[in-house]
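One structure is given below, represented as structure tokens, and several questions about it will come after.
Here the complex is missing one protein chain, while the rest keep their positions.
What follows is subunit A.
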Amino acid sequence: MSKSLRMSRITTKTVIYIACFFLAVLSIFPFWVMFMNATRSTYEIQQSSVALLPSRFFFSNLKILLGKSFNPLVGFLNSLTISAGATFFSVYFSSLTAYALVAYSWKMRQPFFTVIMCVLMIPAQVSSIGFYQFMYSLRLTNNFLPLILPAIASPAMVFFMRQYLMGALSLDIVSSARIDGAGEFYIFNRIVLPIMIPALATQAIFSFVASWNNLFLPLILLTDKTKYTMPIMVSLLRGDIYKTEFGSVYLGLSLTVLPLFIIYFLLSKYIISGVALGALKE
């Protein structure tokens, strides 16, 4: 390789590393400031709001935070119930629907798939008024069911699962199971689902995170304090009672982020490859 070419290669690589390093700092910086300020007193934060090292006011911030009706444990459990329920339903029934689309040749198969593709384009928010009124007339406000059950019909996930099954499932396995006398439902549960585990895992992570982060619908449907989810609790930190308690606001935010951070760094490999899988199967 000629000298000038090598020089330009080095310059390019330097530019790339500087840019990536800068972006990485940009990703971390807001969260770092948040975690550090969670341990600092309001006075310290007012003096200088960027600190690279923690202080020792964690417990006093915690005391102020919990004294103001902020109960992260309740929010955590509520969010967990909703997210786990919605994730289970969406993953299981999307696989079932996708299997129906892949394994059987029924008359309505193609039209049904076309409908799912169209439904994919409808944003859930535009029907929120009708949804609220419907749930109100069923007396299902302040209930977790309207946040869990609709997950059974997740068009995007059906689409993903169908694409995955088309590549991963050989219909010969299904026919040989039939010869051995297995019922159709049994075949799905015992043979098809295990084949789908990689797809199930990545889709479960996404469904969980999306449901956990959902603010719009819970904010409309849940008015009872004991039913609040994590994002609703976060939105309360915006309120006036926390205006002057910077330390405890940062601490409250930290507490809501911490569980997701832990999950993310444990599973980041699968999350990243899951996003990639979703794109590849387009």
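Throughout what follows, contacts are C-beta pairs under 8 Å (C-beta built on N, C-alpha and C of every residue); 3 or more make two chains touch, one makes a residue touch a chain; residues count from 1.
Note that in this section contacts and distances are computed from a predicted model.
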| item | value |
| --- | --- |
| The complex's invisible chain, by UniProt name, from "Pyruvate dehydrogenase E1 component subunit alpha", "Carbohydrate ABC transporter membrane protein 1, CUT1 family", "Cytochrome C" or "Maltose/maltodextrin transport system permease protein" | "Carbohydrate ABC transporter membrane protein 1, CUT1 family" |
| Option from A:26, A:53 or A:73 whose C-beta touches the chain left out | A:26 |
| Hidden-chain contact residue, picked from the options A:69, A:114 or A:133 | A:133 |
| Which of A:78, A:97 or A:202 contacts the chain that the document leaves out | A:97 |
| Subunit A residues touching the omitted chain (full complex) | 9, 12-13, 16-17, 20, 23-24, 26-28, 30-31, 33-34, 37, 45-50, 93-94, 96-97, 99-101, 103-109, 112, 119, 121-134, 136-137, 146, 149-150, 152-153, 155, 158, 184, 188, 209, 212-213, 215-216, 219-220, 230-232, 234-235, 237-238, 246, 249-250, 253, 256-257, 260-261, 264-265, 268-269, 271-272, 275-280, 282 |
